[in-house]
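One structure follows; several queries about it will come next.
Then we have subunit A:
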Amino acid sequence: MFPEAYALRPEEQTLSVDWMEWHGGAKENQLQQVVRHAELTVRKNDAYAVTQVGAFAEACAKYETKVRVIHEPTALNQAHSAVHRYPRDNHTLYAALANLASQDVTGVGDIQS
Partner candidate 1 sequence: MGARMDSPTESELSFSRPPIVEAVVERRFATSIGMDVVESLRRQFEPGYPAISQLAEMSVTVNPIGAQPQVSHNMTGYRLTDRNASAVILISTNGIVFSRLAPYPGWREFSEGAAAVFQTARETMKYSTLSRIGVRYINRIDIPVRIADAKVVPIQLEDYLLIYPTFPASVLPPAQGYTMQCITFLPNIECRATIGVATVPPAVPHHLSIVFDIDLGREVQVPQREDEISEVLDMIRSEKNRIFVSCLTDKAKELFQ
Partner candidate 2 sequence: MTISTVGANYVISYGAGEVVVGASALSTTLGDLFSQGRRPPPSSETRTTRHIFKPLEETKEIRLFNIIAALKMAVAEVSMHLDPTWRARLFRQIDMLHEPDDWDDEDKLADQESFKTFLHMILQYGCMHGISLGIDNDGRILAGWEDGSSSLSFSFLPKDKVRWSVVHRQDEDIESASGISSLDRLPAVLQPYNPKAWYDNADNIPSR
């Protein structure tokens, strides 16, 4: 997983994530619901990475970034959440987050099958 996956796009103020447990059920079902309710176009070669919120926040804190992960449901995605105070252009942090996330990555093709 590349650090660039954790970079904010120019138009973004927060990092968009999904609170997968909101969907309930087993992890497999949760991931399927995340894909189903995604507001971006999800392609078969895309992948989802799962990180514990606590570990995510701890990793950010280590790089002097105190983030807040807030549940912000949208009309199409009730599980949508946003990481506030997320830094722009901190590639050292992005690399750490990507490394952390790479421990639990599932391809969309595997999720949908």
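Regarding selection, all candidates are chains of the complex that A comes from, given by their letters.
Rule of thumb we're sticking to: a contact is a pair of C-beta atoms (placed from the backbone, for glycine too) under 8 Å apart; a residue touches a chain by one contact, two chains touch by 3 or more; residues count from 1.
Note that the structure is a prediction, hence the values are computed from the model and not measured.
Colleague: In this complex, work out which of 1 or 2 touches subunit A.
Modeller: Of the listed options 1 or 2, subunit A touches just 2.
Colleague: Which residues of subunit A touch candidate 2 in the complex?
Modeller: Counting only subunit A, the residues touching candidate 2 are 2-4, 7, 9, 41, 43-46, 59, 62-63, 91-96, 98-100, 102.
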